[in-house]
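The structure appears right after this line, and notes come after that.
Removed from the display is one protein chain of the complex; every other protein chain stays in position.
Presenting chain A:
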Amino acid sequence: MQTTRRTFLQASLATAAAAHLPSSLHAQQGQPARRPIPSSREEMPIVGLGTWITFNVGNDPVLRDECAAVMAAFFEGGGRMIDSSPMYGSSQPVVGYGLQKLGRPPAIFSAEKVWTSSATAGPAQIEQSRRFWGVPKFDLVQVHNLLAWKAHLQTLLQMKAAGTVRYVGITTSEGRRHDLVEQIMRNEPIDFVQFSYNVVDREAEARLLPLAAERGIAVIVNRPFRQGELTNRLGKKPLPEWAAELGVSSWAQLMLKFILSHPAVTVAVPATTRVDHVRENLSAAAGPMPDLATRQRISAHVQAL
């Protein structure tokens, strides 16, 4: 029988379920589980921190300190990856403020983006972003929403060769331009790909996630809660009784476990303004993960509500 990507993934999920943890998922007591970045085998906690909207607080000192508190809880809980973009208003300087306030935690894995239609403006924008963060260099720079992707990817690959960035990638969101994403994943030497994937938006399962596993590309999942829409919608409804078997106490944790239990997912980047939520998100990366049947059950249950 010919092994298709779909059957390969289903087999991976079944094997992982038998071991109670998805394949390549490494966990320590009380810490979020980790997965290796395929291109380097560097291990990454599977829950990161997004900054879209939540960290765009301008120069407001009270709100900046709240963001720094979220970052502090994130690092204390074992998190590493913080993801931002020049598109996100003041998020970059706010991340930089938090890093400075926290004494530049060595665990930080800085994930940034280049977002400009001008091919020549890319390097200057990346340098401006680096200054906002206050880091010596970025761990990862991604071409945001595939904007001018050919030119920017060439720039990023040159930077990687020169050692001024460690990993390169591309991003999209909300299911846009998956054909082009797939084409780039097949033909370009990228380390990371970022797209939307959650309990109701499962288009990525058909092509992108299997292709990432096949090509050894790390996957960052954005919009795990559809920008709060899912958590707001489900918040007042009771969790199903069977969710207790997964050790979850909230819808956010259940939905995160659905995402994180896919073996091709490397890290999800939920965004939040609350310390209790960042702890809750990180705790979803520990403990038992749903097997294939439970994943289907979670998705069906949420879609039925």
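As a convention for this text, contacts are C-beta pairs under 8 Å (C-beta built on N, C-alpha and C of every residue); 3 or more make two chains touch, one makes a residue touch a chain; residues count from 1.
In this text, contacts and distances are computed from a predicted model.
Q: Pick from "MFS transporter permease", "Oxidoreductase", "Aspartyl/glutamyl-tRNA(Asn/Gln) amidotransferase subunit C" or "Putative thiamine transport system substrate-binding protein" the UniProt protein name of the chain that isn't shown here.
A: Hidden chain identified via UniProt as "MFS transporter permease".
Q: Touching the left-out chain: which of A:59, A:100, A:158 or A:183?
A: Checking the options A:59, A:100, A:158 or A:183, the one contacting the hidden chain is A:59.
Q: Given the contact definition stated above, which residue among A:127, A:174, A:245 or A:276 touches the chain not shown here?
A: A:174
Q: I need the residue numbers on chain A that touch the omitted chain, in ascending order.
A: Where chain A meets the chain not shown: residues 53-54, 56-60, 62-63, 87-90, 174-177, 227, 273.
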